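First the structure, which I've put down as structure tokens, then a few questions once you've had a look.
Of the protein chains in this complex, all but one are displayed in their positions.
All chains are identified by letter, namely A, B and C, in their written order; residue positions are counted from 1 within each chain.
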């Protein structure tokens, strides 16, 4: 996935000199996860560079650049360090287009590694997609494969709206996959049905897809047929694909690694109630972290969703 | 409500010299809504005072005061100006207790007027309860009457956890109500059943209660019996009271003035699906703002929920 | 200029005194008389507009409004120094500069009446909408500055903020980024001595604001913000430096907010009559008029005539704004995204269905 993201940035940097890539340590070092490695050498320090250590500064200057016609792609070192920039995201990046009645669109991409599973320090393991998804004016996407990472990032950079592009850092280097060399894009707002099934619909995204796939092995053994939907786009959300699936299976589980309450799972449950109420045969289930701070590395396994845990919940839902 | 809040602050300031009240313009002027009027004179400028114009500074210093044993009650001038302090809320106020394994509790109250309906400028009309409710480590409460405003604020100040105390500014001076002079408190996590009914449960809070009550007049005329629940506490949420009601009525509507997606309504729908699935006779309905920025004053009526609009939705749900 | 008036020397850059007399010829700008007269006229127009708006507000014809009363010289000087291609990044108390950039008074009215259309600035070039979250706009100015430098354009950014705004983290990050990136941005701090009710001494323990430039390694200067000539000269010099690639300047414009913070504020609660009277002596219009009169460039009669004319013009634009009409449902939704998400479109449809139902019930 690291290479795919780098490649998408490379393609857009080459193709469009309005694209500017910056953030803490993204220039010389290529970012703490080496996502931007080599890009400064290739495109120069006025297009790919280190910023001072200040997240409000990062987002705020991106708002200005976007107003002036550039297409900034900024990196937050970890999703947990985005908060100092929250005001600039919610008050400006998300609003300038509406405020100015379309005069100043905000083609900004805010990239951020998110999620747990890498034995990191405090604040390095958070999944905050539901915070951003409720901000009117931004879009939120999360890839689960190198292929999607590339396609979604191309779309994000070409979007004239601010996109929160969240990278499941746990699988940065976990999945090997052939990704087309050339440019391609994946539309926002379209979920991807990764596996067809009949007994239960499982919606997930990011690093959780892999865990669901592990659960599906167990489910298969138990004779349960799972339909797996990779959400890809948290906002706008693809309600049609989810509803269609549930109209078939009658059961749905949403798997996320964020806290339980007020999260993406609840939103999907609401959508299903609105769009497929009469087809529901069991309560829509959320399989998520707890309403707690992600524990530090030694306790993180309690918080994260594993294949086994997901299978446990699948079985319960199917038996309901 | 203004007087009730002032009175609660007064009582706690008098009773406990650990209580410190500060914020932008809260000292000499008594706050832009005059909530803290007279308190500086009464308790001195070291206990009630103006801070520099900096919200991260406000929350961050409150975290330090709390660590040192004080009980800061800070005012955000409007909920829409809280975002610069977001990092301090989510990264510290909400976490210091857990981080230090209980050594440093965070008895902080963050007061903020929220919501629309006062013909204000941009950023002055936002309802952001769902953002705070999803932060592990804080509590979020919203009063709908002067009585509750006082009781909940007393509880908030006496709580050893950080409380986001949101004030429906639209009804600051709208409701006249006798409030007991003496100290009393209202526990968190308990909803208040304001009206018993049999056909549909309506959950609301803050300024929306009044609108639901208007809708109930229309509903009554139409022969519909509404059970009205004032949520009061957004987190922790009183799932039992809501579920019990829905087990009786079979139908539920949640009314909020925040954006639609990823909000409190979706969370309540999830809860009802978990706790009263087999009793549901219609899809849980959300009656909320749109997934848009609150329009400026001239367009705000489109966004806000009125009695008539709520009645319209009640009727649809009952007829489902 | 920036050496001579290095903020560490604690001198204020001032060119005329309160009686309109030139007290510093070295830096006095070489301006055609018409330009000076037109500055005065623009200040008069801004003040007239302000005064009338306050009274409209009292009549309930417009919502909250933040008057510029007493601070007109700053915005008007900036308005004259800014070129068409230069960028203006306003806070919300720079009426004169907005007008100079081509924003119409009607748009300003629309905004404060509660229409986003008032921020569309249809005929203005390179002006961001007013920014309500204090100090946040400064970073936008720096981002624009980056684009200018990157594209090697001959443009300058004029970014405004108040004294209260200097306490925000964004002020710090903005001036600091500007220093590191060496971008053509002029930060203009209108130090009008108050936040809302909070006096300047409660915002910072520093000796003024210009001195804060030292913390960022950028040029700084404290200017008498009620002295049109001083503001004009300082801004011109800062812009010249910016155009020559010499980066940002932090200008502290010392002034006084003679009116209320906004129409919902009552200053008698937190300041004294004496203080107000003291500052009255420095009023920017009075001073410039005294200068003009001493040069026989302007008469009270002309002023009276103009004032009448301006009042009418203000009234005309106000009434136009008042008649702007209802706020279409469309306008709530259409500007959020380039392509409206399906869900949002559905919300719009649902709402329109409700409106029909409502209509039918009548």
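In the analysis below, a residue touches a chain if its C-beta (ideal position, glycine included) is under 8 Å from a C-beta of that chain, and two chains touch if they have at least 3 such contacts.
Here the structure is a predicted model, which is why all the values come from computation and not from measurement.
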In the full complex, displayed partners of the excluded chain: A, B, C
Selected residue (touches chain absent from view) among C:52, C:182, C:286 or C:334: C:182
Contact with the hidden chain (one of C:214, C:260, C:306 or C:355): C:214
Hidden-chain contact residue, picked from the options B:27, B:136, B:151 or B:250: B:136
Interface with the undisplayed chain - residues on chain A: 24-25, 28-29, 32, 50, 52-57, 80-81, 83-84, 119-124, 260-261, 290-293, 295-300, 302-303, 308-309, 312
Contact set of chain B toward the excluded chain (per top definition): 20, 46, 51-52, 54, 56-57, 59-70, 72, 84, 87-88, 91-92, 96-105, 136-137, 139, 159-161, 189, 235-237, 239-240
Interface with the unshown chain - residue positions in chain C: 8, 167-173, 176, 179-180, 182, 202-207, 211-212, 214-218
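The definition used in the following text is that only the chains that are shown with their structure count from here on.
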Chain separated most widely from chain A, comparing mean CA positions: C
Chain centroid nearest the full-protein CA centroid: B
Geometric centre distance via CA averages, chain C-chain A, whole Å: 40
Whole-Å gap between the CA centroids of chain B and chain C: 35
Where chain A touches two or more other chains at once, by residue number: 56, 84, 87, 91, 98-99, 136-137, 235, 237
Residues of chain C engaged with two or more neighbouring chains: 116, 133, 136, 169-170, 336, 341, 343-344
